[in-house]
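The other protein chains are all here in position, but one chain of the complex has been omitted.
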Amino acid sequence: MIPRYTRPEMAAIWSPEQRFRIWFEIESHAAEAMAELGQIPKEAAKTIREKGEAATFNVARIDAIEAEVKHDVIAFLTHLAEIVGPDARFVHQGMTSSDVLDTCLSIQLALATDILIADVDRLLAALKRRAFEHKLTPTIGRSHGIHAEPVTFGLKLAQAYAEFDRAKARLIAARKEIATCAISGAVGTFAQIDPRVEAHVAKAMGLTPEPISTQVIPRDRHAMYFATLGVVASSVERLATEIRHLQRTEVLEAEEFFSQGQKGSSAMPHKRNPVLSENITGLARMVRSYAIPAMENVALWHERDISHSSVERMIGPDATVTLDFALNRLAGIIDKLIVYPENMQKNLDRLGGLVHSQRVLIALTNKGVAREDAYRIVQDNAMKVWRGEGDFLAFLKADPRVTAKMSDAEIEENFDLGYHFKHVDTIFKRVFGEA
Amino acid sequence: MIPRYTRPEMAAIWSPEQRFRIWFEIESHAAEAMAELGQIPKEAAKTIREKGEAATFNVARIDAIEAEVKHDVIAFLTHLAEIVGPDARFVHQGMTSSDVLDTCLSIQLALATDILIADVDRLLAALKRRAFEHKLTPTIGRSHGIHAEPVTFGLKLAQAYAEFDRAKARLIAARKEIATCAISGAVGTFAQIDPRVEAHVAKAMGLTPEPISTQVIPRDRHAMYFATLGVVASSVERLATEIRHLQRTEVLEAEEFFSQGQKGSSAMPHKRNPVLSENITGLARMVRSYAIPAMENVALWHERDISHSSVERMIGPDATVTLDFALNRLAGIIDKLIVYPENMQKNLDRLGGLVHSQRVLIALTNKGVAREDAYRIVQDNAMKVWRGEGDFLAFLKADPRVTAKMSDAEIEENFDLGYHFKHVDTIFKRVFGEA
Amino acid sequence: MIPRYTRPEMAAIWSPEQRFRIWFEIESHAAEAMAELGQIPKEAAKTIREKGEAATFNVARIDAIEAEVKHDVIAFLTHLAEIVGPDARFVHQGMTSSDVLDTCLSIQLALATDILIADVDRLLAALKRRAFEHKLTPTIGRSHGIHAEPVTFGLKLAQAYAEFDRAKARLIAARKEIATCAISGAVGTFAQIDPRVEAHVAKAMGLTPEPISTQVIPRDRHAMYFATLGVVASSVERLATEIRHLQRTEVLEAEEFFSQGQKGSSAMPHKRNPVLSENITGLARMVRSYAIPAMENVALWHERDISHSSVERMIGPDATVTLDFALNRLAGIIDKLIVYPENMQKNLDRLGGLVHSQRVLIALTNKGVAREDAYRIVQDNAMKVWRGEGDFLAFLKADPRVTAKMSDAEIEENFDLGYHFKHVDTIFKRVFGEA
Partner (left out) sequence: MIPRYTRPEMAAIWSPEQRFRIWFEIESHAAEAMAELGQIPKEAAKTIREKGEAATFNVARIDAIEAEVKHDVIAFLTHLAEIVGPDARFVHQGMTSSDVLDTCLSIQLALATDILIADVDRLLAALKRRAFEHKLTPTIGRSHGIHAEPVTFGLKLAQAYAEFDRAKARLIAARKEIATCAISGAVGTFAQIDPRVEAHVAKAMGLTPEPISTQVIPRDRHAMYFATLGVVASSVERLATEIRHLQRTEVLEAEEFFSQGQKGSSAMPHKRNPVLSENITGLARMVRSYAIPAMENVALWHERDISHSSVERMIGPDATVTLDFALNRLAGIIDKLIVYPENMQKNLDRLGGLVHSQRVLIALTNKGVAREDAYRIVQDNAMKVWRGEGDFLAFLKADPRVTAKMSDAEIEENFDLGYHFKHVDTIFKRVFGEA
């Protein structure tokens, strides 16, 4: 989480102020539940709520206390007691630090995920708009980096849309994984705290109660959460890589928006580089890497150890902040992407019709040529084009093995772009529900 | 995938024979759909089906052909043509290798997941049985490896049950992620193949059609799949680690079953080691590690490159076979786990009642002592016990700060085990739906 | 890099102020070399040096410029021009941003490694002191968590010493990997800059010239660097895990120092938890995780792409700061570790001499019993002890298979602790060069 790659909205979730505010909410709701159950005076719960809400928690003061007691929640509670007065003794009764910390982390991750989902929505909107804009813009499809057969630029974007639509579903599932609340006391037995307190706090904070906690919320939930973020980041990398490829000098079918005053290189004034896409390629590597320590966090010892904590203090903010930044940057790239349909057409034409080799192959087969023989005939002619010896269509018309089966007109029929786009509507309907 | 850690049922899914059989099914169903659509002769589709079903595919022959053409699907089709005869020219029309390979991988992963889910079911059954058996067996709950407060052994197993219940739900979701079918031809445009062929094959093979493929099924699906397996493996590691801890000489609250004739150590005949649990701890590390290359596979170039293939040829079998083995071994460990309730009690008693410190703290607070003061009073007495200077209860009864507030009887009230177990039924009902 | 886990000395290396200062040094040394070669006026080089050294670089101003030009080095150069005046046009001639950025990163990593090596030295000193202190303190050696045979506590620490001695050697090698300088201009051809400029800057900054750069220093160097940090972190985890095990309630052979006023748990006043060791266990997971994105950074496109940059902006500080913090914390833990020799002895005695089973096995073999038979005899008696049925020595003396071969005195001979320590000096000499 470094300022350069941080958006303030997401950073706010992870600020000490926000954390202490959430801690207070948890403690206060818990106190109210206990008061409701007759376990502490109602007046005390009210005082806690009112004084806490009115106060601004003093981060420096809390840090100073922590430096002495070496325990962050105790430091906070001590500070809270300074604010609340004698009724503070009714705060946190029967609870453990983890009740506060883990429930707080759930809330922070849930809030962060809401932002991530909004990010994906923004990206989806951009992808959809541009996909329809270029629904029938012809471009070459490439496998292995080699020209294969024609597609449309809209199809490329539709693929990305479908992928991020899955990303959204995964984020929603990941949010559900971690949006649980545990107020179960030491080692999770509810010995000192009524399960109804947990139910109350969960409801108040928009969480579901953790069915069985062991002082901590089990970390398989968080592992699943961060692994999901890693998968979403990998999709970010895929789309960013596509743009980097399209912007290559020899390809130049699309380009990142290049603003006035921008400099591509300190040394070479002619440069326009896909630096935003490259940047998020790197950020994707980071988000992905956090999946491993999150998985290593699962096997805590017995009811809990605290080795997960230092990991989460780092990857909680880092993973969400970085993915948020990358998704936003990507949405902006797509939104303002400069598309060059004429270059797409130029590239399409580059191989002299070679991209229609499969159609010729099938046409020959339909004329009764054995598949293996047809393959060899087409490949022979294609390799001559590959070696720069001439034009594919001309070679076919001159090959007696072809002309024995097809007239020139029949051969030419296989060189029609539209043929490849007849199912674009079908695919758009599948992806967008409309075409 | 090494024999030592491989169960035959799972290995069978990944055998060449099974792979070729699935390839044939895909090709044959596709041919039937094309015949239905009038694109190839119905007789041809029938011949393909009948001759293919009757044949045993010759793996060595296919390998030999591949050695020449350097393309596995073409090698298979060549062999199939040898079996089917002239009608073979109607096989694979308008399709690409990826249509076959990717749909086959979906089927293999779906089949593998069915086994993994069955494994988890077996583990869940064992956990449930043992959890109810030890629902009220007292044992010490530990945080940071240090005695905290009492729990029951049944609660430990209930936690594991809840965790693997989540694992099951995740596996079901992961199966859905990868159970898609793509028969969309070169670069996925359906230019040479009717989308209805895909629909037919998908239905016949129990898959859903991939909304938009680009010759390949997008690899974010597989990344999500293998990441999920990594999370499940991490839960395996957690339970295995628990058992390793419980079997430690100084703890010895439970032990892996030790069979007749088994030798713990070649040098030290007295040893009984938790080697099965240690073994699956290592296997969990392996399954987890496969998540990273699976995520790196997502960003294929343009419509597809084939860098994912070598990765999947390795982790497809390795991840599923290894997790299957680990889950089974773990189910066996739990099923036959030797539990020592008397040792659990002995350990519980080890700190002379120190585990009741929180209750005393709360009791003092309830008597009007400020929380901070109560904490200090209890900690003072606890540290004396920690240093081996005597008994916790005795110290409390001798501390005027305590006796000023509570009678001996009131102090003793806080030393009751049952107090901690009053919500075990509540938790069991949450986890198992019954108590 | 979060304040909680950051030491100021290491953080300083990664501050913007320090970065700009290093950039200036590189530019200034380069200018001096160019002046020496007669390519720019000597006066200009002098002015650059003097004005730059006298100035404080204004981070906010540079940030503001970068916001416009979207290029950090150009922003810095623009600010430098404001400081230096017209002679600034002789700065950076024929150089690219990467010449500055990569060489700066080399310097930062080299400085960071110097601190890490000093950290390891401090840890080694603590380990050595405590190892000699407990050279002959008997304790049980454990394999699989199960009592095996006696060792000394000094041996445990000597092992850690040897491991961190290797860590030191690895850090020295890793430093060498990244301490290179590239001032080779666009795409690394030296077209616009004389190789002697690079040689001069390298020497001035304590680096070696990169034999062949391609505008950037090749990232296999950095991958090796961060992978090495991951390995060192894994050794940190090992020693931290050892301490966590030793502090377990049932074992309690050693304990982290527990300061006055410290609170182990907000709920349970009796707790003393190994939280520092747990904390660095988590930090080790983080440092380890950075190895993967560092390796993913290697395959930059052609002469360079900038995807590595965002990764390094994060892991450069994060990996070094976190490892520095963990090593320091670990050195402190070892330094002040509370050791309980009497508990070690108590644990040693726990199995009633079972730990001598191998010696009895060998003694029987020496008396002519076949190894397999001897194993079975010893195992039979050991398992009875394991089941709590009695004392190992007594069982042996009562087993006619044993007494047929050995007198009581001969049996007893095998129950001597000193026997196990006769080579402690040998091992200490190997590790420390002295005993």
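Chains here go by letter, A, B and C, matching the order in which they are written, and residues are numbered from 1 within each.
The rule we apply is simple: a contact is a pair of C-beta atoms (placed from the backbone, for glycine too) under 8 Å apart; a residue touches a chain by one contact, two chains touch by 3 or more.
The model shown is predicted, which means the values in this text are computed figures rather than measured ones.
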Options C:4, C:129 or C:371, residue touching the unrepresented chain:
C:371
Touching the hidden chain, out of C:173, C:338 or C:398, is C:173
Of the residues C:299, C:338 or C:398, I need the one that contacts the missing chain.
C:299
Just to verify: which one of A:245, A:405 or A:420 makes contact with the chain not shown?
A:245
Touching the hidden chain, out of B:313, B:367 or B:429, is B:313
Which residues does chain B use to touch the chain missing from this display?
1-2, 4-5, 68-71, 73-74, 77, 92, 94-97, 185-186, 192, 244, 259, 261-263, 265-268, 273, 275, 278-283, 285-286, 288-290, 292-293, 296-297, 301, 305-311, 313-315, 317-318, 322
Spell out, residue by residue, where the missing chain touches chain A.
140, 142-149, 244-245, 247-251, 263-265, 267-275, 278, 292, 296, 347, 350-351, 354-355, 357-358, 361, 375-376, 378-379, 382-383, 385-386, 392
Residue list for chain C contacting the dropped chain reads 77-78, 81, 86, 88-89, 92-94, 141-145, 148-151, 155, 158-159, 162-163, 166-167, 170, 173, 186-192, 195, 209, 211-212, 214-215, 218, 220-221, 223-224, 227-228, 230-231, 233-235, 237-238, 240-242, 245, 281, 288, 291-292, 295-296, 298-306, 358-359, 362, 365, 370-372, 419-424, 426-427, 430-431
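Operating definition for what follows: only the chains that are shown with their structure count from here on.
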How would the chain A/chain C interface be labelled, same or different, where same requires over half of its residue numbers to be shared?
same
What is the distance in Å between the mean C-alpha positions of chain A and chain C?
32
Averaged-CA centre spacing for the pair chain B and chain A, given as whole angstrom
24
Within chain B, the set of residues that touch 2 or more other chains is 142-145, 148-149, 245, 292, 296, 358
